[in-house]
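I have a structure I would like to understand better, so I am pasting it below and will then ask my questions one at a time.
Shown here: the complex without one of its protein chains, the others still in place.
== chain A ==
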Amino acid sequence: MARTTGNKNIQAKLVLLGDMGTGKTSLVLRFVKGQFFDYQESTIGAAFFTQVLSLNEATIKFDIWDTAGQERYHSLAPMYYRGAAAAVVVYDITSMESFERAKKWVQELQRQGNPNLIMFLAANKADLEEKRKVGVEDGEQYAKENGLVFLETSAKTAQNVNELFYEIAKRLAKASPSRQTGMKLHSRSQESGRRLFCCSG
């Protein structure tokens, strides 16, 4: 599996969480297929995507879980974020409610997720400046206080979308020990702690 010389192959699970209609699927589709639709089918349960990003230092193979946003789907979320190496919590800058929901996701991930989880906060729909309800500084400040990486994005205009995933990839590359190749960054959560190995060799 990892035959590239001098280059790491990293397989990483990435999960997107956030209120319904914040643009989680749109962000992923922009990144994976370069597409954008004004009306994206609502996601039920979750949708799965893969994408490979090559950096100088490593090749990152993303397994992306894009989850459903409606509050009642919350009870399914652990299945999707369990073992994730990175999470993107998304809110919509035109909705204060979605920002509040994002904070709840962050709290939950801090408590339940992998302690080494790389967490990003994406303030999406940045193209809708005239409808903005959540200030840039609000998002920034919250991210800073909670140790998240913050980016304002727009799946529609592609603003910061590739940057978001590249930034995640870089951090994953940095976090993974260099001597190992073909490492799986699917860390186990403590609650399922039956297995101690996380390396597939």
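Everything below uses one rule, namely that a contact is a pair of C-beta atoms (placed from the backbone, for glycine too) under 8 Å apart; a residue touches a chain by one contact, two chains touch by 3 or more; residues count from 1.
Here is the rule we use: contacts and distances are computed from a predicted model.
Between the listed names "Large ribosomal subunit protein mL43", "Trafficking protein particle complex subunit", "NADH-ubiquinone oxidoreductase chain 1" or "Rab-GAP TBC domain-containing protein", the UniProt record for the complex's undisplayed chain reads "Rab-GAP TBC domain-containing protein". Among A:Met20, A:Val149 or A:Ala175, only A:Met20 touches the chain that is left out of the view. Interface note for the absent chain: among A:Gln70, A:Gln141 or A:Thr157, the touching residue is A:Gln70. Although one chain is not shown, part of chain A still touches it, namely residues 20-21, 37, 39-42, 44-46, 48, 50, 63, 65, 68-70, 72-76, 78-80, 83, 107-108, 111-112, 186.
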